Structure formats: C-alpha cells, structure tokens
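One chain of protein is taken out of this complex; the other chains stay put.
Per-chain numbering from 1; labels A and B assigned in written order.
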Amino acid sequence: MAGRCPESYAEATLHGAVIRGIVHAPAEPSGRPPVIMLSGWGGTRYGPNGILVEAARALAEDGRAVARFDFRGRGDSDGAVSEHDLACHIEDVPAMAEWVRHEVSDCPPVLLGICSGGEVAVGALFGGMDVESVCLWSAPVFAAESTAARRSRKRLGYVLDYGRKALRPETWSKLVSGQVRFDIVRRVLGGAGVHKKAEDEPTELDGAAVYSGRCGGVLLAYGTADPVAREAVAAYEGLFGRAGCGCTTHWVSGANHGFYGLHWKTEVIRVTREWLAGR
Amino acid sequence: METYEYIPVRGERMFLGLHIPDETHSSRLDWKPGCVVIASPVHEEKKSAHRPLVDLARALEARRLPCVRFDYVGTGDSTGDPSSVTLSGMTDDLRAAVQHARDATGVSNVALVGLRLGADVAALVAEDDSDVRLLALVAPVGQGRRYVRDMRMRSRIRGAMTEPVDRSSEHGDVAAAPSPPSHLPREMGARPEEGPGEGGASGRRGEAGRLAVPAMTRTATVALDYDGHPVSPRMIAELESHDLLSRTASIGASVLCLDVRAKPQPSAPLTALADALRTRAASVDARAVVDEPFWNALGPVEPWECIGAVTDWLD
Partner (left out) sequence: MQDTPELRARLKELIVERLALSMKPEELGDADRLMEDHGVDSVGLFWIVVGLDEELGVQIGEDEFDLDTFSSVDKLAGFLASRGE
C-alpha cells in the first residue's frame, strides 16, 4: 500500500526519554477517534511484516488519524533495551495518548495492540485509561487457566523466560517495595509462575473489580494456528465479559501468531476496518 | 543530536534517521570517513535488526562519528509499494542516503555498514563511489540465489507449522463471529498432511489436502509471499543473478567482512567472499564475533559484541 495520506514524524516524552513515532493524518478528517498502535515485544512500530504500517495507512484512508510509536527501549525511542519491560511499556501508553490528545484529537482513542502490545493495551485500560475501544491482535495472556500444554516443560520454560524478560530484577524489587502498580502488572501477566500466589488471591483476572476505565468494545483477532490463541481468547472474553465490556472475536483461518502471510494480513486489517467502521 | 526526516527518492518519501554528534571527531585523518551510512536488511530481518542498528548508530555518534540510517522505499516508514522492492532499487536508495549524508555533514568521505542484503547493496554502491573509504559487510548474503533458497525454505517451514484451513470459518464473518475450529491449534511437531507448494505460509489446503496457493498471492507483482512480505518476480530475478563472488569491479575501500555466529571463526561462505574481494578491494579483513544472529531474533536483543566490533573497526 503506497500511502496516500500525509505521514509525519512525531515525538512524545516521558521521564525525559523521547518516544518516537509516525502519525498518519486522515485523508479527510471524519471526527472519528484516533488509533494508537502498540507493537509486540521485540518489534518496532511497523510491526511484523509491516502489518501496522499497512493497517495505519488503511485506517487513515477511512478517516482516522493513526499514531504508531515505539515503546521506550524499542525501535527508535530512547532507553536501553534491557531496561524496559512490559510494565514500562504500559507506562508509555498514557504519554502517547497525551501527545495524540494534544496534537491530533481529544477523543478517547482506539488502542490497537499486536502480540504483547495487546497485553500493554489491556494494562493501560485497566490502569484507568479511557478508550473508545480496543483491538487485540494475537495478544497472549498469562493469567489463563493452565492447560496440559502449559504444564509441559516447553510451556513452563516459555512462561518463565517471558517472565524473566518481561520483568527484570529491578522491576521485581520495585514491585516488592510498592513502587510499581503491581495490580496492573499482575493482571497483565497473571499468576503463571512469575510470583508466589497468596492463598486468597483470585485464580483468574477479576475484570469487574479492577476495571476502572471506559471502553466501548473489544475486537479480538487471532489466527487458528496461533498456539496461544485458544487460551488467550477464552481469557479475554471472560475478562471483558466480567467487566461488562462487549467483545467480538474473529478467527483468521490458518493464520499463525504474527499473521505471517499476505492474505492473513489483509484479512485482519479488513476485519478491523469493518469493525471500527461499524462503531 | 538525533533527528528524523523524509527526503524525496524515486517519487516516494524515504525516511531517514540522522545521528550527528555535537562535535565530530577532530583527530580524523583525511582518509577516514566523515560519516557512516548504515544499509539495513529487508523483510523480517529488517524488523529484528532495527533496534541493534539504532544502537550501532548511537554508539557511533558517541564516538563522534556522524551516522545516517534509512528505510528503503517500500519498507519501514518510507512510502512506496512493498512489492516494488528490488535489489537495484535498494542500491539507488542507498546512493540517495549517502548523498543526503554528505549534504548534511559537508563531508564526502563515507563509510558504509551493511547487514545481510544491506551488506551486498553497500558493496555494490562502493564499486561506483571512490569516496567510500571503509566498507563493513556484516553477515553478507554474497550470493542472491542462496537468499532466494532460504526465503523459500523459511516459507516452507512456516507453512509446515501451520494447520490446515478450516473451511467452515474461511471468510471470518465479523457480524457472526465463527466458533473456533473444533480441533486444537496445531501443536508443534504435528505432521503436515501434504507436501509444500509455492506461497509457503500463506497457502491453503485444497480438497485433496495439497498446499495450494490462493490466486491473490500469485500476481504479476508477487512471485513469493515471504511471511507476509510480497516479493516481486523482478526481485527474485535480480537476486538469482546477484553474486558478489563473481564481480570484478574494483573497490577503493578497506573492507571488513564480519560473521556473527556461535563460533569465533568466520564461516566458509564468508571466507570465500573475503577471498574473492581481496582481488579487487584495497584490503580485506575477515573476522567473526560470537553473538546471536540478531536479524533472526524474535525478541529484543542487544548484540554488543557485533556492535563493538564494527564500531572499533570504523573508529
């Protein structure tokens, strides 16, 4: 997609660090809420196989402004890679939103997250951010009920490895001393072995209890060949259901975790455009 | 100072990052570069290598070496059709980035640092530009047919790890969200029903179970769906005919051929390339660093061994 709408470089700041990104102006301003795109764990603001760039250009043609920022420690943004984890990424979202509110539109935005970017979107939402809606593409979740696969050595290793990477030791010390919103982090990452559960802790995310923001609806888009899909969809449908937030689920047949195929990428973008257009 | 901008290239807007130190290296000899231009890989290698190349640019800036990074037209944040990316187009884009670096810094001597296919592009540009004084080729491809073969293999592997299409949810109607397939998502290691077909991961299985390529992924502009990156017939043809080992044009630059692998010795392909370049370059240094091949990493990486080796060689 060549991109016929104006695109410009943008900078937000947080704690003195520059968060860098691109803003897509709409072909014709429609008054529709802007979209903030949140990339995956190891990725950049253009997403796997450039999916976020293509989606941003398509949504701009639909009349929406779209902002794609790199999290701190990722892409072109400031901050060391190893010093920024999911908790930091969740912190970045309000800064991105503030920039969008100031420079683009003061409507509550749509958060669109791919892979762990989806978890970040959920974290920001449950941290009290007002959004028009949320789109989660292939977002995993670690608070889901255990399955036989998760008990396997591979799955446990993956979860622990993810936990180690997602939360560095410094963050753990902050968690213990109460400097980090542990409730948000825990609800994003769940209790899958990354911390010791107290006897009275809930066994699943308590959406109704922790949800404090406003959200008009949620789109879940997953590939049927994504190993985390079934578990994640069940968890998020349950979570948003308990929070009283309407949820629509779309399965992309045969698609893998990153929608690494032209027609899968086309489908997930099309479905998202249609869902947003219908709101 | 780190700034970002767009410049017009081939009718599109090419996105660049400039890392210009407040003070340039004051003790630089005439033959050393005034500016470094980094040529990135393409396809998913670009995404995985993006942050390490940013870290490299920042490390160079810290050494008071100006540095420019850019997204080829049709990639990253540059505008342009992704299916229009070709080796010749990438070469033109690097030349444009080099010219912009010269205009921005006021110096003509440059060093080129290329990673993977970006290394090959850097070598091609260096053949025609006598003011390219240093040329760092990091994990170069060398022979394009090898890259094409690897692309097809990677697509084949991804396709093999993708479950068959469930016809009942083929069109994914948003209004009536389909139930997920009754069978579990494919567990790793499950046996595919049939052999491969072109199109790799994007292929769908037909009635006979064979991996068939949907018409939309085989068009005049798409010869291969490389994990969601459309690769044109022209790109395939240019890659198939590209071979750094057989080229004879002289290169005035000193060359570093750097392997990034699990062993401290350069691989046989890199050694062969270095040997071929010695017949036409001012000097060739072939080395290896023990570090992760970060251009294939799925998560965030910090390949400081590689970054340090390149930075030290350039400085």
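Keep this in mind: a contact is a pair of C-beta atoms (placed from the backbone, for glycine too) under 8 Å apart; a residue touches a chain by one contact, two chains touch by 3 or more.
Please read all numbers here as calculations on a predicted model, not as lab measurements.
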Touching the absent chain when the full complex is considered, from B:R13, B:R116, B:R133 or B:R158: B:R158
Per the touch definition above, residue among B:S84, B:Q99, B:T221 or B:N296 touching the missing chain: B:N296
Contact residue for the chain not shown (choose from B:D150, B:D285 or B:D312): B:D150
Contact set of subunit B toward the excluded chain (per top definition): 149-150, 152-154, 156-158, 160-161, 187-192, 195-196, 262-263, 267-269, 292-293, 296, 298
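By our rule, only the chains that are shown with their structure count from here on.
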Mean-CA-position distance for subunit B and subunit A (Å): 27
Complex contacts: residues of subunit A adjacent to subunit B: 1-3, 7, 9, 18, 20, 22, 41-51, 53, 73-76, 80-82, 149, 154, 165, 224-227, 229-230, 233, 248-256, 258-267, 271, 274-275, 278
Touching residues (chain side subunit B, partner subunit A) in the complex: 2, 4-6, 12-13, 15, 17, 43-44, 47-48, 50-51, 54-55, 75-77, 79-82, 158, 161-166, 169-170, 172, 174, 177-178, 180-181, 184-188, 200-202, 204, 214, 216-217, 222, 225, 227-230, 297-302
